[in-house]
Each structure stands twice: as C-alpha cells, then as structure tokens.
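What follows is one structure encoded as structure tokens, with my remarks underneath.
Yeah, one chain of the complex is gone here, protein chain that is, but the others are all in their spots.
Residue numbering begins at 1 within each chain, and the chains themselves are lettered A, B and C in the order written.
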Amino acid sequence: MGVMRIGHINLRVLDMDAALDHYENTMGLSRTDTDADGNVYLKCWDEWDKYSVILTEADTAGMNSIAFKVEKDADLDAFKKRITDYGVAVTDMPPGEMNACGRAIRFTLPSGHDMRLYAEKEFLGKAVGTLNPEPWPDETKGVKAHWLDHALLMCELNPEKGVNKVAENTKFMSEVLDFHLGEQVLVGPDGDIQAATWMFRTSTPHDIAFVGGPKMGLHHCAFFLDEWSDVLKAADIMAKRKVKIDVTPQRHGITRGSTIYFFDPSGNRNETFAGLGYLAQPDMPPITWTEENLWRGIFYHTGEEAGEFTSVYT
Amino acid sequence: MGVMRIGHINLRVLDMDAALDHYENTMGLSRTDTDADGNVYLKCWDEWDKYSVILTEADTAGMNSIAFKVEKDADLDAFKKRITDYGVAVTDMPPGEMNACGRAIRFTLPSGHDMRLYAEKEFLGKAVGTLNPEPWPDETKGVKAHWLDHALLMCELNPEKGVNKVAENTKFMSEVLDFHLGEQVLVGPDGDIQAATWMFRTSTPHDIAFVGGPKMGLHHCAFFLDEWSDVLKAADIMAKRKVKIDVTPQRHGITRGSTIYFFDPSGNRNETFAGLGYLAQPDMPPITWTEENLWRGIFYHTGEEAGEFTSVYT
Amino acid sequence: MGVMRIGHINLRVLDMDAALDHYENTMGLSRTDTDADGNVYLKCWDEWDKYSVILTEADTAGMNSIAFKVEKDADLDAFKKRITDYGVAVTDMPPGEMNACGRAIRFTLPSGHDMRLYAEKEFLGKAVGTLNPEPWPDETKGVKAHWLDHALLMCELNPEKGVNKVAENTKFMSEVLDFHLGEQVLVGPDGDIQAATWMFRTSTPHDIAFVGGPKMGLHHCAFFLDEWSDVLKAADIMAKRKVKIDVTPQRHGITRGSTIYFFDPSGNRNETFAGLGYLAQPDMPPITWTEENLWRGIFYHTGEEAGEFTSVYT
Partner (left out) sequence: MGVMRIGHINLRVLDMDAALDHYENTMGLSRTDTDADGNVYLKCWDEWDKYSVILTEADTAGMNSIAFKVEKDADLDAFKKRITDYGVAVTDMPPGEMNACGRAIRFTLPSGHDMRLYAEKEFLGKAVGTLNPEPWPDETKGVKAHWLDHALLMCELNPEKGVNKVAENTKFMSEVLDFHLGEQVLVGPDGDIQAATWMFRTSTPHDIAFVGGPKMGLHHCAFFLDEWSDVLKAADIMAKRKVKIDVTPQRHGITRGSTIYFFDPSGNRNETFAGLGYLAQPDMPPITWTEENLWRGIFYHTGEEAGEFTSVYT
C-alpha cells in the first residue's frame, strides 16, 4: 500500500489551441474531457486512467499542481495523518473536485508546490485494450508517448540564506510519502548540500525529481518512450513540426535514460525519456554525484550544460 | 513492505566448467563465491547483492529453488504466518543457511517448486559503483546482462484430471505474497482454464510466470538487456560462441518485450529480455489472451510456436 | 558508365486488389500508373523514377522480368554488342514498350530469367523532394520501404547432370555486365561448385543474387530499410496486418544485413533488408562460404535453415 505513481500534472498554457496541437499532434495524447472551466484533459495511449495531463489556459505558463495515485482509498487517511503529524496542513477534496476522481487530499510541499493524492480516477483503458492486445496502436500520432513518466520541480536553493527546499522536499517525500532516494547531487565546499534529488516509488529510476535554483517552478514533465531509436524519431518529429528543441538526443548520467528536451508552445519544458535505465529498488544504495561531476550526471556525453537547463523554466 | 523482486535462482548444471564459461563469458556474470559444497555464486554487473545465480553440479539440469527478496526482516514473520494460514508448510532457514543471506523462510509452491524468501544478502555493489557512476562498465563480457529479471516455471496442467497448478500458484502468489496478475492465457471450451500467468511485484510486466504443461520444471530464467539493439548483439554473440539458440530475435505479445531464447550447456533455457515493455501497476487491469491468440501472445510476429517452447524444459 | 542499379521487377500476382493492399498499405509503395493491360506500376518514396515494381495479374505467381538501369543511352549499344558477342540473343525494345521508359534491350539469362537494360525512365522525384528535404515523409504507409534493393533468383543446379545455372549467370553478369562478385557459396565434395552468388554494381553488398535449386524462379525481392529498429517495426506491422512471415528478424551472415522474409498475398516472397552491411567495392576480395557454414551464412544466429528458404519460391 502507498503511493503508486505520478497520476497527473496540471499545466498552465498561454493558448489552448496551440497547446492542444502540441499535446495531441506532437506528443500523441488524446483529449478525453473538457470541464466547465475550459480545462482540457488528456491521456497517453498506454495509460488506463482518464487523464494524466490537465491543460489550463492562463497568463503565465507553469504547473498548477501535481497529483500521485495511491493504491487504496484507506491510504488517503493514513497519509493525511502522517502529513499532518509532520506539520503540513492537509485539505480534503471531496469526490469530483478533481475531475473524474474520487476523494483526494491536498497539501503544499516545503518548496511551495501544490501536491495531491487520490486513489480513484475514472477508468478508460489503454488504446490497445486488454484482450489479445497489439503491442502498439496504429492510430497514435506524433511521438506516441506511452505515459506521463515523471516531473522535475525547481525548488529554491540559497545556501547563503540557509534555504534548501530540495533537501526539505526530499526529507518530506521520504519520511512521509515513503519515496526512495535514487540519486542525489551534493555540492558546496563540504559536499553536503543536497542540490538535486531523484526519487521513486515505481521500479523506475525516478517518479519525481527536485533541483535547486533561484525560485520554485516546473523544470519539465517527461513522457515515456521505449528506447533510443524512438528518441531519434521524436527529435525528427520535433524538427518537422518546428517545435523548439532545448536539448538534442542525449544520455543522462543520472538515471541512464536517453532523452530530448523541448518546449510546448507556452514554454513549458517537456522531455521524452526512453528506456528503463535501471531497476530501482528500496534496497539499492543511492547514487551520489559530486559538484565537479554534476553536468556529467545531467548530460553524460559532454559533461557540460546544454540548452537552457538552469536558466529557463516555468 | 513486502516482496521486492526475484533474488536468485539455483540452477543444476551437468558440468560446472562449461556452465561457468557460459554464465561468465557469454552472459557476462561475475563469480563472487564458491561454497564448501562446490556451489558457485554469480552476480550481474548491475546488481548490488552478492549473487543472483547459484550453480550446482548435478546429474540432471533444472532448478533447485528460487528466492525472492522482501523489503524488511519483519516481512518474513508476516509472510510465514500468511503462508502457514493458507495451509502451506513453512521451514525456517537460519542466517547463513542460504549463503551470505540472513534468515529465510522456505516453502513449496502448489506446483511443487521450492521457493524462499529472505530480507538480507551480503552487499557487493554494482560494477559501476554509486559515486558519479558510468552508465555501463567497460570490463563486462558477452551480452553484459544487467540483472536476473524473472523466471518462468512450468506447472502441471491436466484439465481432464482437474489439475491446474498454474491457477493454484497464481492464487497463492496473489493472495499470500501480494503479487499482481499482469497477463494470463485462458483456454478450454469455456475459456476459463488459466493455462499461463505473468505476475509482478516490481513495475515491470513480470517477475515470475507460470505456464501449464505435462510436468513441473523450469522453462527459462531471463536476464535483462536495455533494448532491441542489444538483442541483435546478444544473438550475434550466441552465434559466435556457438550457443544453441532456441528462438531468434522476437517480440513477445505478452509483456511486449523483445527477446532471444537459448540454452546453457546443460540444457537450461535462458532468455535475454529487453525493454521495460510497459509500466506494470497494481491497478492495471490484467490482460487476457485467448486460446486462438495464445501463440500471438508468445511470439507476436508469426503467431506460431517457435523453437521448442512447449516440448523442452528442465 | 555501365549498369547502375536494379530498376524494376515485374511480379505476377493472383489477385490485383490483394496485391495492391500489400504493396501499398504494408510495404508503403505508391501507385504511379496503370497501363491498358491492367498492369499496375508502383514506386517507393525514396526512389525518383516512376516505378520499381510492376504488378501483372496472372494465374501463377512469380517474376516475369527484371530490369537494370544503365548510366547512359550509349551503354545500351555497348551492352548489346557484348551480350551478342557472348552468344546471347538480344531483342531491341523501342521507347515506350517498357512503360514510361526509353529504348531498352532484352535478353535471357543463362538461367532462363528475362532481363532488360534501359537508360531512361520518367522522373517523378522522391516524396521528400530535392529542396530542403525532410529525412522522411510523413504520409508513407506501413513499413515505409525506401527502395527496391535487390532480387534473389533461383537457378537450376544439378551437379549430377552437370547443370549449374548459378555459375553460368555469375560468369555472364561478371564478364558481360561488369557486376562484381561479393560473396559465394561453394559446395560439393571438392568445394568447387558455385551454389550461390551475390553480385553488386552499387556499393552495397548485392544488387542481385543467384541461388541454386531444382528449378528456376524468384526467391525474393527485397526492399531497403534503414536499420535494425526498422526491422522490428516491420515485423510488428506484418503481425498487425496478418502477413505470412517466413523468417522473423535475423541477421544474414552473408551481406551482414538484418532482415525479415514474408510473402505477398500471391506467395511471392518479399524481404525488408536493413543496413548497408558493408561498403562493396570492385577491389574487395569475394567472400566464400563453405558447405558446412552455408546456413550460418544465410541465417547467422542459428546457422540452420529457417522458414521455407529452400522449398518455397515462385
């Protein structure tokens, strides 16, 4: 029992039509609902719940909230108590307040991000069904994203002021939500400042990550692809569709995944992350990256910053 | 808390030198120990515990036992009670009885296979370490297997006599060990005979599988590779080393994995299984394959039996 | 100057609608013409000439003729003289007798196959054009075959009767048409019977191949794909479209190419051949495969016959 995986992310977009063209035709998600406020809900072909992305039109890009699905309804009570005991306020959300979901709980991470937990969401099923399924559907568009894989949240890190929301989030996720620490970057003169962490609940190298920066925000949300050959195909499609690519095909040292970064029309960074990387397990000792190897961890091939990794996020 | 993953498999081999040449030079495992009885212990480069394969010289090939690692020591007590309550006898194994492991419990699956649970095994670490690790080690040999991924056990299935050890194992693994059913084959005139099942505890499509046949045994044990390009490389290496290949590069419909099957020198079937396939989750509805699509599920491309899938196992 | 490449192949098909569904929707060719006799002409997206496949409805499957394109019109005169001098009759074909082509010459190979040479064919252009082209077109269907790559012709081989049309064809192609021998299979008690040959004019390992058997015919015609990842995709598409696969993803020892074999609805064997293999050059010494390694050459991984390689052709 406990948290299973990332459930959905609510992104702010500047222009809904442009955003839908991107998430539908470039990423390959399908629109499954639109609510009374104009929020649009989309799912990937390999997901079974009704949506993993909520698009909300707004004046600024960014992430409104992120939600994780827990295994059982009773988990919500247990987590409410643990979060409250930790000193973080929890708000109950009645069934339906999150569209097509059962009751949920809502709280704010130490970094300021809005997080929710829920146990039920309307079931729609994978595009390939559950009876003698094909390995992939014919009709999917663009990069044919399998599922929303993870999100990387930017958290305030200001060692001089003693502010480290990366470490605070990591402690909270570990102690309260039973996330496991897969990898971390330690920086500073004594090598003891946790500047970035990658945490998991599934057996994949990360379900959420936190990176320190000047202000909180969303660095990127990532969608899963099978393998390296799909990364080339994805980059080709970005070029064909004139999507702004931030980082061309790379291997991450951290997680070992292969990837491209690019921006949706509102400037929210997306990633297509391919491959399992490694089997993450609770008893796997966390991997540590030191300051001088930080960029080798992020972009393994050059060991140098690429694109606008640190400077641009929403 | 609960079962984390497959921990190790004890294989009987006819000739230890030939077996070691295979598992070391073809598969890429490293020898980590030899005990007083001459059993040899090996680990894959991407595993951190001391071993995942135990080779025991014997007059017949096959599997002596299979072990799963649980998250916490207390899980052993909980599972002992649940297994006993289910009506299955449990034997305590003191620390060290399983080489380099803490205390364990041992029981027999309905199918007759010897299974063990343990919470601790001596830690050796991955070949790439945990400090600024490379994505893969230079020195690994052969197909560079990442880890022992799963095993497929043959279970007696004789509908006329009312014997279905696949269904019995599946019920036991589900109800007692909290495994999730990912996929199943249903056959028979009413389509209600569970002839094969794939079950998981990690987020991968299977950690263990059961297939019905005339007698119990080991169908294969599988080692993980990253992706399809590694499957070609693996098949090339089998050809170079004159390893008997059972099934050339294929995609499974079930699990979506890409694969080759081949035999170790004693005739134990091995698999190199590549790719995540899909993210397996407790709330994912199980996939069902019907009798007429059975072989499409096993070997997706032809939809026909390949190699000696049903006729040869140890 | 001289022969440039395979230009087109004329296949007999039993049912034109079924054949078109196959070559258009599975293989990804486009229909470019239909003549007064009902022959249908198709081209691949990466070809610039009007067609590379001609489909002719008939009562039996097989190949009517195969044509190669020469570099210059004057080559036709030179080859006519050389062929005639070799003792093979040549027929002139006026412009237009081969649809959309200039004048051509026609002759019969020692094996009995009808071969043509031509220098001009109507230009249609690649699907991606010649101005700032995309690397691949969006609209192509199925396996998105790049081009007709080569054909393998079955030739009568009966050593006891002293008949070896493989050797006769090879000598003719080499001495008269300046093809280069890339690889050969030598069999028989003295290892001097040329049982199969692979010949090239481009820098790819083969533009035509000859294999000995009980009777003349077409073994397969092959279409080019980029690489191994496309072979998996192609095999998946065959499975989805229920195309009869003869041989699942393999590596050839000969040519090093990766491949699948399958049948069009009339029973003509097709191949999707991926990768360059190696750079074939006039000064590259021919590769020889001995009888005991013959199948290692054909299907490298198992070194054994797969599918119906020797028994079925049209």
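Methods note: a residue touches a chain if its C-beta (ideal position, glycine included) is under 8 Å from a C-beta of that chain, and two chains touch if they have at least 3 such contacts.
What you see is a predicted model; the values in this text were computed from it and never measured.
Check C:Trp147, C:Phe172, C:Phe263 or C:Phe299 against the missing chain and you find that the one touching it is C:Trp147.
Residue A:Asp236 is the one among A:Glu24, A:Asp236 or A:Glu305 that touches the chain not shown. Considering A:Thr34, A:Asn158 or A:Thr302, the position touching the chain not shown turns out to be A:Thr302 (whole complex). For subunit C, the residues in touch with the chain missing from this view are 4-5, 46, 48-49, 69, 71, 123, 125, 130-135, 146-147, 202-204, 224, 226-229, 251, 253, 256, 275-276, 278-279, 281-290, 293, 296-297, 300. What subunit B contributes to its contact with the hidden chain is residues 134-136, 138, 227, 229, 236, 239-240. Of the residues in subunit A, those that touch the hidden partner chain are 228-229, 232, 235-236, 238-239, 245, 248-251, 258, 260, 296, 299-303, 306.
Here is the rule we go by: only the chains that are shown with their structure count from here on.
Look at the contact of subunit A with subunit C and you find the same residues on each copy: over half of the numbers used there are shared. The centroid of the Cα atoms in subunit A and the matching centroid in subunit C are 49 Å apart.
Along subunit B, residues 228-229, 251, 296, 300 each make contact with two or more other chains.
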